[in-house]
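Only a part of the assembly is drawn; its chains keep their places, and the rest are absent.
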Amino acid sequence: MTTRTPLNQLGLSTGKKARLFRILHQHGLRNGTAIFLPYDQGLEHGPRDFFANQAASDPRYIVRLAVEGGFNGIALQIGLAEKFYWDFAGEVPLILKLNGKTEIPTDADALSPLHASVADAVRLGADAVGYTLYVGTPAQEADFEQFRRVRTDAHALGMPLVVWAYPRGSAVEAKGGKDSFYAVDYAARTASELGADVVKVNFPHPEKRTGVATTYDAEFSTQQAVNAVVRSANRTLVLISGGEKAGDDAMLEKARESMEAGATGLIFGRNVWQREHDESLRFVAKLRDILAKYPSGGGQP
Amino acid sequence: MTTRTPLNQLGLSTGKKARLFRILHQHGLRNGTAIFLPYDQGLEHGPRDFFANQAASDPRYIVRLAVEGGFNGIALQIGLAEKFYWDFAGEVPLILKLNGKTEIPTDADALSPLHASVADAVRLGADAVGYTLYVGTPAQEADFEQFRRVRTDAHALGMPLVVWAYPRGSAVEAKGGKDSFYAVDYAARTASELGADVVKVNFPHPEKRTGVATTYDAEFSTQQAVNAVVRSANRTLVLISGGEKAGDDAMLEKARESMEAGATGLIFGRNVWQREHDESLRFVAKLRDILAKYPSGGGQP
Amino acid sequence: MTTRTPLNQLGLSTGKKARLFRILHQHGLRNGTAIFLPYDQGLEHGPRDFFANQAASDPRYIVRLAVEGGFNGIALQIGLAEKFYWDFAGEVPLILKLNGKTEIPTDADALSPLHASVADAVRLGADAVGYTLYVGTPAQEADFEQFRRVRTDAHALGMPLVVWAYPRGSAVEAKGGKDSFYAVDYAARTASELGADVVKVNFPHPEKRTGVATTYDAEFSTQQAVNAVVRSANRTLVLISGGEKAGDDAMLEKARESMEAGATGLIFGRNVWQREHDESLRFVAKLRDILAKYPSGGGQP
Amino acid sequence: MTTRTPLNQLGLSTGKKARLFRILHQHGLRNGTAIFLPYDQGLEHGPRDFFANQAASDPRYIVRLAVEGGFNGIALQIGLAEKFYWDFAGEVPLILKLNGKTEIPTDADALSPLHASVADAVRLGADAVGYTLYVGTPAQEADFEQFRRVRTDAHALGMPLVVWAYPRGSAVEAKGGKDSFYAVDYAARTASELGADVVKVNFPHPEKRTGVATTYDAEFSTQQAVNAVVRSANRTLVLISGGEKAGDDAMLEKARESMEAGATGLIFGRNVWQREHDESLRFVAKLRDILAKYPSGGGQP
C-alpha cells in the first residue's frame, strides 16, 4: 500500500475534485489509480507512428479502444476531439490536449504552442486539460507565460490540469539529456511549483549522469530515482509515461516500480496501440493487474 | 463509389454544416464533390502569374469564370473580395482567404500573416474561410497561435475552415521537400488534429525520399500515397491542389487518383486561368466529368 | 480619355465614397483626378530635406502652399496635423499618415511603425489615412498585422485608406531594386489584394532587370510598365509618386504617361516644395494642365 | 525678445493648455520660460551619480531643492514620485517620467521601457509626463509603438507630453554621434512629427560631422545650429538639456544661446545637484537671470 496523498488533501477546488474523482473513482479500476491513453502522436510525430498498425490511424478505432480497455481517460487534440469524441462522449473521460507541435523543425528551443483553450474543453465535456511544458527550454519565458494563462483558466473553470513535463532543448541535452534522473526530477518539481494538478513524466534514468547537477552524479537505483521524482511532485499526482514502444517485461517492471513509488498511474500510448487490437487489450490487462495492487481512498474526508 | 464520410457524420456545428451543404450540394455538380477556383496568386506570386493570360489579371474576369465554369467556390483575399465579389455575390460561394504573403523574402521561416478576419467573411457573405498553415516551419509557434484564433472565431460564427496545409521552411527542405509523401501526409494530419474542416494539400510524391521519416523510405505508388493522405485527414474533407500549370493528362490522372482515394474535390487555379477563356472551360469540363463519378450523399441522417 | 473605373464601381462603403468624392470632385480640378502634397519627409529623412528651401521647414508654409496650389490633399503625420491643420482646416483635405520611421537605422528589414490611429484621423477631420507598406520586407508579418488593424478600423469608420506601397528590404534589393518594374508592379497588386482604396507607387523602371522574375526580364517601354502597374492595381486608385527632385521635363513626362495609363493622379512633395514659393506654384500649374486632360465622371450611378 | 509661438497658438487641448500654463506662468519666473530639475539618473546611471554630493542621493533633498530653487518642475520616476512627492505636492509641478532603463546592458539597440502610465501621472497630480524616445535606434518600431500608446493616453487625459528626444544606438554612432547637429536636429523634428508638446534635446555640436547627412557637413556656429533645432521643433516647445556637469561659463553660454534661439527653457540636473546645496542655488540664480530676459506672453488669445 503506497502513501499517496488522498484526493481530499490536495488543495483541489470543488470543480477540480469533482472531475478528478470521476476520472479516478468512476472509471478504470475505480480505485484511485489511472491508466490513460494518449493520442497526440499524429501531430507530435506525424502519421509515421501508425505504420506499425494501420488501424491506429483512425481516431474512431482509438477512442473505442479506450472504452474497451477500461481506460480512465483519452488525450486528444482539439480537431480529433471535435470530430470523434461525440460518438463515445461520456463513456471514457476526455483530456483535451491544449498545445502541441510537429517534430519537423528543430526543438533546440522547444515550445509547444497553444491551439485550444480550457473553454473548448468545457464545451466538449472534457474532464481535464493537458499542457506540454518543455522544462529547461531556452523558450521558457514564452512557455511559462502561456502556461500561466492555461492555469488561470483551469482554475476559473474548475478543470484539472495535467502537465506533460518534458525536459527539452539544447541546454537539457548538455546536462544529462531529457530522461536523466536529474532532468525528470526537476521537471516533476517544476510542474508542481507552477500549479499542475497531475504531472506526466518519463521514467527517470539515473545512469545518465554526464553533465547533471553534482547531487545526481552518484549511484541510484531506478526505484530510488522514481521514488525521488514522486516525492518532488509532492501533492501533484504523478503519471509515468510509456514513451516509445519497448519490451513488455521492461515496461511492466517500470510500471510496478512507478506504482510502488507512489505514482497514481500510467499513460501509455504507442506501447498500446502500436500492437494489434486483441494484443493491445491483453497488454492493458497486465497493466491493470499492477494498478489493482495500489488502491487509494476516495474523496471524502 | 468512394467511402467518404458523409457530411452528417463529421462533427459539424449547424452553421458549418449549412454552409458546407450549400457549397457541396447547391453549387457545382451538387453531388457532394467540389472544384474550387483559387485566386490568391496575385499576392503570393505577384502579377507574374498573369503574363501567360493577361485577362486573368482582372479579378472580374476570374469571378465570372468561376460562375461560368460551375465552380463550387472561389478563393479571394479581402481586397479583391471587397471590390469584386459584389458583382456576382451569391452566384458562386466565396472562400475568404484570411492570410497570405508575398514571395519576395525568403520562406526558410515561412509564416503567412493574417490580413482579414472571420468576421470580414461573415460580412461579405462568404461560405468558408481559408487559412494557410505552413506545416513544419520554424515559425510554427506563431502559426499555431494565429490559427487558434481563426479556428475559435470560425467555431463561434459557424464558418467552415479550409486549411491550405503546406509543408514549408528549411526543415521541410531537409526532410524530403514540400511535396514528398512524408510531408504531405504529415500536413494533412496536422490540419485534422488542429481542427480544419477541409484541407487542401498538394498531390503527394512518394518518390521524394531523401531525408524523410524511415517509414516513408519505401516503394509506394501515387495511388497508395494519396490513399494514405486522405486516411490521415480522417473526417477532414480533402481537396487536392493543382499547383503549377502542367500537362493535361497528368493533371487529370492526379484528379482521378485523388477522387478514387476519397478526396472531396479539387482546387485548381493556374491550371485553369493560365489558359485562354474557352480552353479553361473545356479543361474544367473534363475535371467535372471525373467528379461526377464520385458522388456522396446529402446532409441528412 | 482614360478608362479609369468610376468611383461608383469601386465597391466603396458610403463613408469612403463620401470622403473620396470630396477629395476628387470638390477640391483641386474637381474632375476626378488628384494631386497631393506629401509632407512626411521631416520624419522619414529629417530636416536635411529642408536645406534646399528653408521656408519648407515650417509646416504652416506647407499647408498654405497646399491651399494656394489647389491641391486635393496634404499628407501629414499626427504631430504636425495636430499643431498646424487647424489654421486651414477644411480648406484642403487632410490625409493623416499613420505610420513612419526615421532613416537612421538600416532598412534591410524595413517596417514602418504606427504612431497614430484611424480614430485620430476622424477626430482631426481628415478625409483619408495613409499607411506605408514595405512590400517584400522580411518584416512583412508584422507589417501585414498592423496593416490589418488599420484596414479594419478604416472600414469601421468609413475612412479611405491610401497605401504608400514601397518595395523595400534586402530581398527587394536582390531582385531588381525598389523601383524596378517587377517590384512596383508587385507592390501595386499587393496593396489591392490587401484592401487599399488608393495606392501610391513609384514610377516603374523596366530597365532594372537584374534578379527580377523572368516574366519581367524583357524589353518594356515605360508606358507599357506603368500601364501594367495600373492594371495590377485594378479597382484601387493609383497615385504616382514624384520621389526625389528631378528635372522638370522628365517629371512632366512621367506624369503624362501615368495619367495616360489610367492613374488617378500624382503625389509630389520634394519636387514641389524644394523650389522657391512662386516657382512651386508654376510647376504645380503644369501638373494641373496634364491632369485636366484626364477627367473622369462623378460618383452617381 | 524671441519669437516663440505663444501658448495659445500651439494647437493644445484645454487640459494640456491648463497644465502647461500652470507650469510656465504660475511657477518659476512666471514669464513663459522654464527651468526643470530632472532626477531620473538614479535609474539611468545608478547611484554613481550621487558620489559627488551624497546628499543628492536622498530624493527628499532633491524635491526640496526644486522648491527652494524656484524650478518650474521636477522629473521623477514612479517609485520616487509615490514615495516623495506627497511631502511637497503642489509646491512644485511634477513631471512623471514614464520610461527609463539602466545603463548596464549595451544600448546599441536602445529602448527605454515603460514602467508607469499617464493614468499614474493623473493620480499623483502631475502636470506633465516624460517619455524618452531614442531617435534612430534599431528598436524604433517598439519605441514608436509604446510612444503611440503614451501619446494617445496623454491626449485623452489632457496631459502635456515632454519628450526626451535622444539620438541613440549603433546607427547614430556611425552617423555623427548622439550630440551632433545632424542627430539633435533630426531628434527635435521627430518629436514634433510624432506629437510631443515639449521636447528636451541636447545642445547641438555642429563640429561633429563625420558620417552626418551631407547638408550638415559644413561650417555652422553653435548659435546657427541651435536656431535650426528650435526651428525644426516648430510648435513643440524646446528645452535644452545640461547633460554631464561641465564648466559654469560654458553652461551659461549654452543657456543664453538656447534662449536666444527661441527655446522655452532649460532642464539641468547633474549641473545643479552635483554641487553643494548653496552653490546649487547660486548657479540656478544665474540661469534664472538669463531666462528673465526671454519672457513670452500668457495663454489668452
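Letters are used for the chains, namely A, B, C and D, taken in the order the chains are written, and counting of residues starts over at 1 for each.
Following the convention adopted for this analysis, a contact is a pair of C-beta atoms (placed from the backbone, for glycine too) under 8 Å apart; a residue touches a chain by one contact, two chains touch by 3 or more.
Quantities reported herein were computed from a predicted structural model and do not represent experimental measurements.
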Fill in the blank from the handout: Since all chains are copies of one sequence and 4 are in place, the complete assembly in this file amounts to a copy number of 5
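Here is the rule we go by: only the chains that are shown with their structure count from here on.
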Completion exercise
Note: chains that touch subunit B and subunit D both are C
Completion exercise
Moving step by step through touching chains, the smallest count that connects subunit A to subunit D is 3
Problem - Computed distance of Cα centres, subunit C from subunit B, in Å - result: 35
Problem - Approximate Å spacing (C-alpha centroids) for the pair subunit A, subunit C - result: 57
Completion exercise
For subunit A, residue numbers touching 2 or more other chains are none
Practice task
Please categorise the chain-chain contact pattern as a line, ring, star, complete graph or other.
Solution key: line
Fill in the blank from the handout: Touching pairs of chains in this structure are A-B, B-C, C-D
Handout entry: Residues of subunit B touching subunit A in the complex
Key = 10-11, 135-138, 140-145, 147-148, 151-152, 167, 169-172, 175, 182, 185-186, 189-196, 213-216, 228, 231-232, 234-236
Handout entry: subunit D partner contacts - residues on subunit C that touch it in the complex
Key = 40, 42-43, 46-48, 51, 57-59, 77-80, 82-84, 86, 100-102, 104-106, 111, 113-117, 120, 142
